[in-house]
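Have a look at this one.
Just one protein chain is left out here, and the rest sit where they should.
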Amino acid sequence: MRERLKKIPVNKYIDLALFLFLVTFPLYQKTYWIYVMSGIMAYMIFALSLDLLWGYTGLMSMGHSVLFGAGGYMVGISCAYLSEASWIKYDRLPWFLTPLSSEIGAFIMALVVPGIIALFIGLFMFSGKIRGVFFSLITLALAGIAELFVINQSTYTHGDSGITITSRTVLSNSADKRMTDFGFYFVVFAFLLAAYLLCVLLMKSRTGKVLKAVRENESRLQFLGYKPASFKLFIFVVSGMMAGLSGVLFVRVQGSINYTAIGINLATLVLVWVAVGGRGNLTGAMVGTILLQVAETILNSTFSNISADFAQYWKLALGVIILIIVFFIPKGFVGTLVEAEQRRKDRNRKERILRKGGVNGNG
Amino acid sequence: MSLSMLSQLLVSGLSGSFVLLLTSLGLVIILGYMKVVNLAHTEMLMAGAYICYYAFQVAKLPFVAALAIAFAASFLFGVVIERLIICHFYGKMSETLLATYAISMLLKQGALLLFGKNYKKVDYPTSEVFTFGSVYIESYKVVLVGISILVLAFTFFFIHKTKIGRKIRSTTQNRSMTECLGIDTKRVDTITFSYGMGLAGLAGAAIAPISTVTYSLGESWLTNTFMNVVMGGVSSLFGTFASSVIIQESISVISGLSNSVTAQIIVLLVVIVIVRLKPEGLFTSKERR
Amino acid sequence: MADSKVLLEVRKLSVEFSGFQALTDVNMKIYEGELRVIIGPNGAGKTTFMDLVTGKTTPTAGRIYFDGADITKKSASEIAKKYKIGRKFQGPNVFDNMTVKENVEIATEGYEGLFRSIFFRKTDAFKERVNQILREIELYDYRHFMACDLSHGQRQWLEIGMVFAQNPKLIILDEPTAGMTAEETFKTGEMIKKLKGEHTIIVVEHDMDFVRQVAEFVTVFNYGRLLAEGPLEEVQKNPEVIAVYLKED
Partner (left out) sequence: MKKSSKFTALLLSLALLITGVGACGKGTSGDATKASSGDTIKIGLVFSLTGGTAISEQCMYNSALLAINEINAAGGIGGKKIEYVVKDYATDADTAVKVVKDLILQDNVKAIVGLYTSSSRIAVEPVLEEYKIPLVYPTFYEGEKPNPYVVYTGCVPNQQGDYFVPYLMDNVSKNFYLIGTDTTYASIINDQAKTLITSLGGNVIGEELVSSDTTEFSDVIAKIKDQCGDQGCVIYCNLNGDSGTSFYTQFSAAGLSDNYTIASFIMDESFSTALGKAAVGTYACVNYFNTIDTDANTKYLKAYSDAYGADSAKAVTAVGESTYDAVYLLSKSLEKCGADITTDNILKNFDDLTFDAPQGTIQVDPDTHHIYCTARVGLVQDDGTIKIVYQSDKPIKPEPTK
């Protein structure tokens, strides 16, 4: 038992603490914080999805919000259509959006559409020689285009106003079935836990190892008989669907969606969360998100009375935080912890090997 | 669409192309010769525009002096940033992107806190309008075309004909070999980066009269400049020029046919498709790398 | 050796990089179970030859046959997976931020497809095979170390181990002893000799001591052409070869 406990890396303990904290959180908090934390948990799923892509596979998508927003907008359009929002001028949805006319259809579409978008982007990019920084730049441009696109397609997306949603359940679009903030918190929590477990399983599997190998040395992998493109495509689609799911949950928590959910701002923000927490170990993505978002919310409600310009100072501070992170703890908070543990273990092992006098033992 | 309108669109598209060329050049230098993506580039445009406002509009210096100050100040800023921050992250893509993004945030928020959110307006240094039949063009746009041709020519000269330019090129091609020849490649890096930043500041100052000087000026240039660089290829100035013309002329003509939002979307998607088909850029130089 | 089966055959292989003729009209046969050493001065086209065989570059002319099949324009991953050619690169080319064990596991044959790898569960046989390879390359004690924390020589062994794990029909080793101490070089030589017979091996090497240790049959490249071929003693006496190597010194 002790041996097994020793083998569990430090970040898994943090995960455990985090989930224990999250599950007890609403029991002693007020509605406002329950609402805020639900939103943060949705963002945590989003950060996890980016971590799969950036942390594990080394694909730094600077436009991941496109997939987040796509999921959110599916639910938004469906809600607007079913509740017959006053701005709707069209009689019926175009053929490719018809599943949105049912509540379950909307949820499925919110997972499938980001998946399909990711599939197309992925097919397009990975079959060509687009990699490294060009992948980042093109995804960045895609986020820019997506923002313009949803504003432009105002027939369905209600332009810059965005869509307001009245329900707070995952499947229902009607205001009558709205759940309380307290109840919905646990729905989001359940999804977060499921998403986390999925990520853990996936990354522990051989596929996860191959993805890490893609990050480390993509060309070498080919000579071992793998097709890196298909693995990258697979993880991009999985990550896209997860981002779509987080989009759905966030929109349901927030009660609205507009172009900022699909644009460059969110896309870069999520990169910062993952970078601060540390990429490539799942925990970092979640911790980074919760730390920065909670900090922002607390500081915001504390200081906005003192200085109306607070939001500006926060963004300034965020810039400094990023610089500090890339300079001093480039692996992020959790990443540094994990690495320190690995170092310590390495030292112990080395001592053991030396004690054995270099004899080739059997462990 | 009438012929006169088409010619008007083509003319304004062409002048726009040169503006796009001017605003992307600094980015091309830094990405092409240092493999660094400078996300702070568009915020340097903003900084340059503010410098132009204070030098030209407030202090009433000649416009050329304002351009020179913008270049010099941005160059110096580039030196500081490169030595302090960028030089630690060569070869680390994610870190560079994050660091330059952080710089861009600092620049933008700094400008907001320093200069406030009010719009600043820079007068046209030359206010005549040239008309050819039904086609008009503001004289300042012609001046802008001139500035960008000059800057392009100078950059070409700088990179290909001067001693430091040769050092820059050889550092790009083979760093360790260049070091063996006794060249201080760190200094070369600093100069290359600062030159790129300086060009961004200069471009910002030059476009200040045709835009609204505000802390968010950089945002509107983000997608276009970056796509331009990606499409033009990072190693050739001619490629950047050609792709500037292609992008801006298509945006101009398509927005004449439909509207500017659609034009923007279509052109950017087409650029992405082109990049897919020619990932090394549309017009890569013939140099063996 | 003429009686055993031809495993790899190249015919009139040429490749040109924007005006530079890197390889010209190379004809060569490698027999099953053979250990072939390729030598030649820098820029002779040895690594280019490897690149062509493993699908990293495509030839401008000529054909490559492996085990009876034409693999001339196949992709690198297909050559590795379907035709089973394993390659160790010049200078250790491993997955740096992964543990030694993970490196070997990734390389172990049979689960390269996406779907098979998703539903892959480690069997006892699999674990045993990985452990066996780790022992063979003397890295079993280091199996939880990150590959980047190993010494240079250990990384070279790791990559050799990864090539074994692929269980290839043909193993290509590009300068396996580069940067090793004399002792490590000798150990490597013994490792390779142990494999001879089970596998067909091509080794590209500079270190003549090492070549003497392992080589029987040698091919010499110069200026993109095949200069000489034959048993080591014979080739060493070849005046052309001597000229090339003397010029090199």
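Chains: A, B and C, in written order; residue numbering restarts at 1 for each.
We adopt the following convention: contacts are C-beta pairs under 8 Å (C-beta built on N, C-alpha and C of every residue); 3 or more make two chains touch, one makes a residue touch a chain.
All figures in this text were calculated on a predicted structure; none of them were measured in a lab.
Asker: Quick check: which displayed chains does the absent chain contact?
Answerer: Taken over the complete structure, the missing chain's partners among displayed chains are A, B.
Asker: Tell me which residue among B:Tyr90, B:Tyr124 or B:Phe158 touches the hidden chain in the full complex.
Answerer: B:Tyr124
Asker: Considering the complete complex, identify which of A:Ser127, A:Ser154 or A:Ser174 is in touch with the unshown chain.
Answerer: A:Ser154
Asker: Applying the definition given at the start, please give the residues of subunit A touching the unseen chain.
Answerer: Residues 2, 5-6, 10, 13-14, 16-18, 20-21, 25, 28-33, 35, 37, 39, 86-87, 148, 151-152, 154, 158-162, 164-166, 175, 178, 254-258, 260-261, 287, 290, 294-295, 297-298, 300-302, 304-305, 308-312, 337, 341, 344 of subunit A touch the chain absent from view.
Asker: Hey, which subunit B residues sit against the chain that's not shown?
Answerer: 1-2, 4-5, 8-9, 12-13, 15-16, 112, 117-119, 121, 124, 127, 129, 134, 136, 138, 140-141, 210-212, 214, 216-217, 219-220, 251-252, 255-256, 259-261, 264
The working rule: only the chains that are shown with their structure count from here on.
Asker: Return the chain whose centre of C-alpha atoms lies at maximal distance from the corresponding centre of subunit B.
Answerer: C
Asker: Measuring from the mean of all protein Cα atoms shown, which chain centre lies nearest?
Answerer: Central by C-alpha mean position: chain A.
Asker: Return the distance between the CA-based centres of subunit A and subunit C, expressed in whole Å.
Answerer: 42
Asker: Please set out, as single numbers or ranges, the residues of subunit B touching at least two other chains.
Answerer: Residues of subunit B never touch two or more of the other chains.
Asker: Which positions in subunit C are in touch with at least two other chains?
Answerer: Residues of subunit C never touch two or more of the other chains.
Asker: Per the contact definition, I'd like the list of subunit A residues that touch subunit B in the complex.
Answerer: Those in contact with subunit B are residues 54, 60, 62, 124-125, 128-130, 132-134, 136-138, 140-142, 144-145, 148-149, 151-152, 264, 268, 271-272, 275, 309, 312-313, 315-316, 318-320, 322-323, 325-327, 330.
Asker: Enumerate the contact residues on subunit B facing subunit A in the complex.
Answerer: Its residues touching subunit A are 35, 37, 85, 88-89, 92-95, 97-99, 101-103, 105-106, 108-110, 112-113, 222-223, 226-227, 229-230, 261-262, 264-265, 268-269, 271-272, 275-277, 279-280.
Asker: Which stretch or stretches of subunit C touch subunit A in the complex?
Answerer: Residues in contact with subunit A: 54, 56, 75-77, 80-82, 86-87, 89, 93-98, 102, 105-107, 109, 111-112, 114, 117-118, 120, 135, 138, 140-146, 149, 162, 166.
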